[in-house]
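A selection of the complex's chains, in situ.
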Amino acid sequence: MIDYSQFEQWVRDNVKVWQPCNIYPSASIGRNVSIGTFTEIGNNVVIGNNVRIGAMCFIPEGVVIEDDAWIGPRCTFTNDRFPPSPMEGWEPTIVKRGACLGAAVTVVCGVTIGEGALVGAGSVITKDVPAGQVWAGVPAIPIKEGKDEYSKTS
Amino acid sequence: MIDYSQFEQWVRDNVKVWQPCNIYPSASIGRNVSIGTFTEIGNNVVIGNNVRIGAMCFIPEGVVIEDDAWIGPRCTFTNDRFPPSPMEGWEPTIVKRGACLGAAVTVVCGVTIGEGALVGAGSVITKDVPAGQVWAGVPAIPIKEGKDEYSKTS
């Protein structure tokens, strides 16, 4: 599972990986990243700096998570909208800088979750979430705009 | 992961922990408890007696599960309503005596699930569930009251 040759770099970059985890060696992990127990990060996944990945997340090939994003425990990403497709049919997913996904969110592939967006716990994301918006539900829809209310309650 | 010094006590208390699991040593586990594979139980979590925790559950700091509760596989608890908050902003969650959560339930923090309440599989709990009621959905709402029908069908 773990490519132990990564350990030296992870220590240098302040990456914490709680074991057991399954991180493919071709995944790119930024600095100051924390990755929870029982998480799988697939081939060629890109994780930015200062990202927090919760426990039990599934992040397959095709997913990019930018700097400062926060991914709650048990989030599930996908790369195949109509499985099983050949790899050419897979679709990328991007979580932009500072976006925040609550616990147990499922993300159908091919979408972008905008900068600073928030997704409520247990939601299923099936389309793009614009920057700064708050979405929740199955499928998720906007529940309020902006972060003012968020700022007041957090 | 496992604090192996707990093993002696767990054997004495008839606690079964299916491996691999990630149980923080500061968690308090009652007697006659069963904990499924790939489950994480965080710092200072309190689990009562005769509790059954399914496989792949995520139970972070701030959660209390009282005696005789039944937690299905893949239930996800949280402690931070608007992540990422500093720890002072975390909210506690209580599962009262004999409550029963179906598989894959997500619990947004700050709620109490009442004594003997039932939560349907795949639900997302966002507010208090009164004792004895049956709730389901995303977000969960009451689907029938009392346990009469439940008693007839189980």
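Should a chain be cited, it is by its letter among A and B, assigned in written order, with residues numbered from 1 in that chain.
Here is the rule we use: a contact is a pair of C-beta atoms (placed from the backbone, for glycine too) under 8 Å apart; a residue touches a chain by one contact, two chains touch by 3 or more.
Just so it is clear, the structure is predicted and the values come from calculations on it, not from any experiment.
S.K.: Because only 2 copies sit in place here, please give the count for the whole complex.
M.R.: This structure file describes a complex of 3 copies of one sequence.
By definition in this document, only the chains that are shown with their structure count from here on.
S.K.: How many Å are there between the centre of chain A and the centre of chain B, using C-alpha atoms for each centre?
M.R.: From the centre of chain A to the centre of chain B is 25 Å.
S.K.: Considering the complex alone, what residue numbers of chain A touch chain B?
M.R.: Going through chain A, the ones touching chain B are 18-20, 36-38, 52, 54-56, 70, 72-74, 100, 102-104, 118, 120-123, 137-138, 150, 153-154.
S.K.: Once bound in the complex, which stretches of chain B touch chain A?
M.R.: 1, 20, 22, 38, 40, 56, 58, 60, 74, 76, 78, 81-85, 89, 104, 106, 108, 124, 138
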